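What you see is the complex with one protein chain gone and the rest in place.
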């Protein structure tokens, strides 16, 4: 018969508490550096769980104001769990990581999507919108998320780690710091900054370390904000539970770290990720790897009916300027087109932007032909309670309230 | 019983011959201008067919050298069929276009994918590769395409018009010419050029026109190379047969033109497109449209198993430079990662690039976080005869020959 | 440049005219028999087209009465094109058939779905409904079909041959006739009959044949109504364009015949099918084949949102009788549940039944647990113009008219 004895739970190699500030906990770090020792070691083939705090380390609450977003301390992010070493992995190898599951903590069935202040975090539209903090809390009900701040929508999550990567070698780290330093120097006055150099303030490694190692890590450790050759903050929603990812290995043990779990694209969540790893010797050479490659999951949500918006590399939502095959400008226009459409349905611009940041939208790169890049953004129709199709009678603006905003009532302009 | 009398074929409103140079045929034009009169008028609800030559107007042949690509006359492109006016459409309306079918000519069951010369056509990697002309001929066997120039691959097409749009108003045309003119002036020395100004040489409108109208169209008409607010050369593979597209209307009758049919993403094809149109009055305002929006087709190929490559906005395949959240750079790295992988399987770089240009790959924009954009490129596994997964034993380089290259044997470097 | 000379159309090996009665045409037959000689021979790897009349051989017209269905001569069906021999195929081999395309004749862009008279054709609900002839004409507009007889619906077709198979050996034919003869003898009084024995009346082989061969074929030839070990009338909608099918070979040359093309599940259509064949020697043994196996197409329509009806093996729509794990009874209940639902939307029972016969519905076998089989029928929501979901306010019955019925006005009861 079924007994406790013949039932072996999957072991957890990093345990954290989502309600305790990250910098008071073991097994968490927030910079990339080769000298951060592994907090656990697993064997190829082991199945194991890693618990993660949300990326801010419990700074954001389940409430109806965005003041916590406004005041978030970004020197302290992103909080990653690990590193976890894999026995036998060596530089040049390929670490095969099966992302077997991503689940929220049972005691914390919610997450959030935020718009950051222009001066503190910024974001894709920081300058266009002169961003003020805003927030939506998402409640997780099994496979679905919905928000009291964005009524009329429910979607199935594509749960994935926003941030996952192997540790860089010292050489790779030095390369990052050098090339990003050049860019920063070229745009010294930019607000928000174009990139973030190493920053000892807020740096954290939650384990016993010799002082000189800690100082070196804090002084040199790469910020976790962008994705890089080792993976990192790629926010690839298709790196979801069920996917298999191939990482290049740069240090002995590979030293895998993970954090910033997303229930869906773009929303922050604490939770538990289940892994299994294996090693392909000399995989970097075998597969000509300069960055991770991966196989997507067979269990991503299937919303076949979509409404697709186009954008080109002309800032027609702004000053009308023509850019040279710039896919980022095109992507922003497509998003702005979608936001304008959603506003016709009664959503505020803040709600619309938060929705696009969290829902299972897809953005494709179409043609890049001189001088325009063409990018599309696809919005699944099935996530809306009402019919949102463009019909002859036009769109109906319902009363949708507003998302969580600053307690002083200020919203972006 | 079934009789000819009770069976009414769908009417064809523009007829062309794919074997006759485009500039010897009626119903074709290759510039965007409001003064090009419609060659046919349909009523809302009509189902009708439009025949299209390939975008070069029969310049490219089904042969095993790329000299025709090398020498292609690009002042003559893209050859569009139309315009077709829709009764009752007025500026400010939305033209709803059902793309009901896209089929090759029965007498011409093939198409091609080309890499253009750096100095004549260029392309995304023109500078990186110092491009020399190359070509793959694709044979269409029902829903599938395969190429003697890229062995080991067969894929189901996502047939779509690469180029479709409504006519611009004079005001919109002037805006285009102005903003692109600024960009051209800023990069006067660029090779390939960053954009193409109006060019009377090679301009063509295949209908009787007063001389002064013809001269004005040739002098002012916008080149067809980029996509713009009216649609145009967006190469959106999901605008495939079965999709419904909503275009803004800028001139009376809407004046829809179409060309550059693709059997699959990126390959040129002559063929026949079937449409049905309707009008939503005042649709631009109703849907806050600044560009077309569309509903994808339910019949696109479904290849669920994919191998996905990542790229960030660091030119690590080149000089290692860090770019500022540039999705185009990231997209190029992802493509270069895929090309490097395919080379491990024995494909030449030219074959690999042509394959990515024609096969049903998908490119998604992931995170754009300072300073990196992260873009992915997904390659369907099911289009390969062999297993291409990254397995422990590495990849096997088969003998794959080469694509069509220049008769002087020169390939890019 | 593109020329007629470098463009080779795909050859057609069987040509027919959909407007001429089948029994006046070459290359058509309507019985299965090993002694019917091939009308064409192809080589492995050849791509070729076969034209097909509709299964009745032009008996049904594009009109608004069902009298042609009522009076259809079923001794003359199904009209198959072929046989086509494949060089080198021998008994015991496996014939690999790529169904590359299925297209309607350009001159006949329509098909039909019919309900047959209880006494002439019958059908699944012949007895329950005391069936009277009814019909819907479907117009083909590219990838979509719609019907003036069933308003409010448009769906993408899953075009496939309803009837395709290799020729039986004499031994296999004898087995069929013997086992079906037993069943017929056991249910001699059944109306409609439980099976159909060989029937010389209406038999047809459209080629020159020695009299004794013709007489033997007409006397012994198996009727084409059911599917059998060689394929035959399986009406498997997933055997659609793009699929690859593996047939057992029973006679030299395999002798492939095909007919009863469907634009979608269950509607009759004349048209053109494109094939390519290859041979796997000794494939029957290699794959333990007792019937065809196949790989579905990557291009079937994707309607992810569905409304699913259940049915069990209790005739609760009739006398309430409990059947013993009978999946056919369960299937019928699921269909009757769907029909009842559609009637709430304003469709007549005849319209609803015709719609289920033609639309891309899917029926799955769930549990078969004593004493009930459980079968589901899934109706794609996206094929309806209106929202048909079961909402709180109930369903709205629109005026939907009626399908084509008998000119005497009689409908089933």
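Lettered A, B and C in written order, each chain numbered from 1.
Convention: contacts are C-beta pairs under 8 Å (C-beta built on N, C-alpha and C of every residue); 3 or more make two chains touch, one makes a residue touch a chain.
From a predicted model like this one, the values you see are computed outputs, not experimental measurements.
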item: Among C:45, C:226 or C:401, residue touching the chain not depicted; value: C:226
item: Listed residues A:142, A:210 or A:409, member touching the removed chain; value: A:142
item: Identified contact with the non-displayed chain, of A:39, A:86, A:100 or A:365; value: A:100
item: Of C:2, C:16 or C:236, the one touching the omitted chain in the full complex; value: C:236
item: Absent chain, residues of chain B that touch it; value: 302-305, 382, 387
item: Touching residues on chain C - with respect to the absent chain; value: 94, 122, 124, 162, 175, 179-180, 182-183, 187, 192-196, 225-229, 233-238, 246, 280-283, 286-296, 298, 304-312, 314, 316-317, 320-328, 331, 333, 337, 340-341, 343-344, 362-376, 378, 389-392, 394-395
item: Positions on chain A where the hidden chain makes contact; value: 1-4, 6-10, 18-19, 21, 47, 54, 58-63, 68, 98-101, 106-110, 141-144, 156, 241-242, 270, 274, 276, 297-303, 382
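The rule is simple: only the chains that are shown with their structure count from here on.
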item: Centroid-based (C-alpha) most distant chain relative to chain C; value: A
item: Between chain B and chain C, centroid-to-centroid distance (C-alpha), Å; value: 38
item: Centroid distance [mean C-alpha coordinates] between chain C and chain A, Å; value: 50
item: Averaged-CA centre spacing for the pair chain B and chain A, given as whole angstrom; value: 33
item: Multi-chain contact residues (two or more partners), chain C; value: 302-303, 382
